[in-house]
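Got a structure here, written out as structure tokens. Questions coming.
Here is chain A:
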Amino acid sequence: MGIMLKIDNINVYYGAIHAIKGISLEVDKGEIVTLIGANGAGKSTTLRTISGLLKPRTGKISFEDKIISGMPAHRIVECGVSQVPEGRRIFANMTVMENLELGAYIRKDKNAIQNDLKRVFKHFPRLAERKKQEAGTLSGGEQQMLAMGRALMSSPRLLLLDEPSMGLAPLLIKEIFAIIKDINEAGTTILLVEQNANMALSIANRAYVLETGKITLSGDAKELAASEEVRKAYLGG
Partner candidate 1 sequence: MGIMDQFLQQLINGISLGSIYALIALGYTMVYGIIKLINFAHGDIYMVGAYIGFFCITILHWPVLPALVASMILTGILGMLVERFAYRPLRSAPRISVLITAIGVSFFLEYTMMYFVTPQPRTFPSVLEDAAYHFGPFVVNNQQIMIFAITIILMAILTYIVQYTKVGKAMRAVSFDTETAQLMGINANRIISVTFGIGSALAAAAGVLVGIYYNSIDPLMGIMPGLKAFVAAVLGGIGILPGAAAGGIILGIIEALVSGFISSTFRDAAAFAILILVLLFKPSGLLGKNTNEKV
Partner candidate 2 sequence: MNALRKADLKAIIISLVVFVVLQALLSTNSLDAFWQLNIILICINIILSVSLNLINGYTGQFSLGHAGFMAIGAYTGAVLSVNFHMPFIVSLITSFVTAAIIGGLIGLPTMRLSGDYLAIATLGLGEIIRIVIMNVNYVGGAAGFMGIPRHTNFAWAFFVMLFVLFFIKNYVNSSYGRACVAIRENEIAAEAMGVNTTKYKVLAFTIGAGFAGVAGCLFAHTFYIIHPSSFTFLASFNYLIMVVMGGMGSITGSIAGAFILTTVSALLSNWPELRMSIYALILIALMFYRPQGLFGNIEITSLPVLKRFKGGKQK
């Protein structure tokens, strides 16, 4: 147990837009924490800031007691934080296998990589079938699986997931969320950003609700799922 990721009062700007207005949150080891909220609330921005693609203007982020805000993105991956970006962003012109190999870019231990590859293929048997296929030819759901598999290949201790359900059919969403739960049970801590609040709350331990760059609600996922306020955050009062 113990705090794994700690975000301390960060402010992030996109040019003139004050996108994140003093957010603080924590993720404990072993948890699934979800960050929900309507479009444009700042969920993706938060994840991008954790990964080092954006720099907070003020505030700090620490991971396993090491300050990671200010580090270049590739160093943060080395610390053990991996992200599945919004829209999957797979390398469409490469094969499935090459995508997975890139996921393991920072690692040297060949045996450990092979083990993780097996683990990824166990979670996503469909990827094993399509190893040699060009990733751009996969279906949306398969691409999402590839993006998740690729992130797992770095053997992260914290996995950041940005809108894994986006653009997927309901049945596939169910499948993906079941896998997320499996991954977590196998020992990876997860911070999940979702627009699909009901789905996210159903698998998370705790949740934060984001509205226009601020956290407006937080607490136990089950309790939030039952509350009227979440609905209001999405559909207005």
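Methods note: a contact is a pair of C-beta atoms (placed from the backbone, for glycine too) under 8 Å apart; a residue touches a chain by one contact, two chains touch by 3 or more; residues count from 1.
How were these picked? Simply put, all candidates are chains of the complex that A comes from, given by their letters.
In this text the structure is predicted, and so the values were computed from the model without any measurement.
Put simply, of 1 or 2, the chain that touches chain A in this complex is 1.
Listing the residues of chain A that touch candidate 1 in their complex gives 51-53, 72-74, 77-78, 82-83, 85, 89, 91-94, 98, 101-103, 105-106, 150-151, 154.
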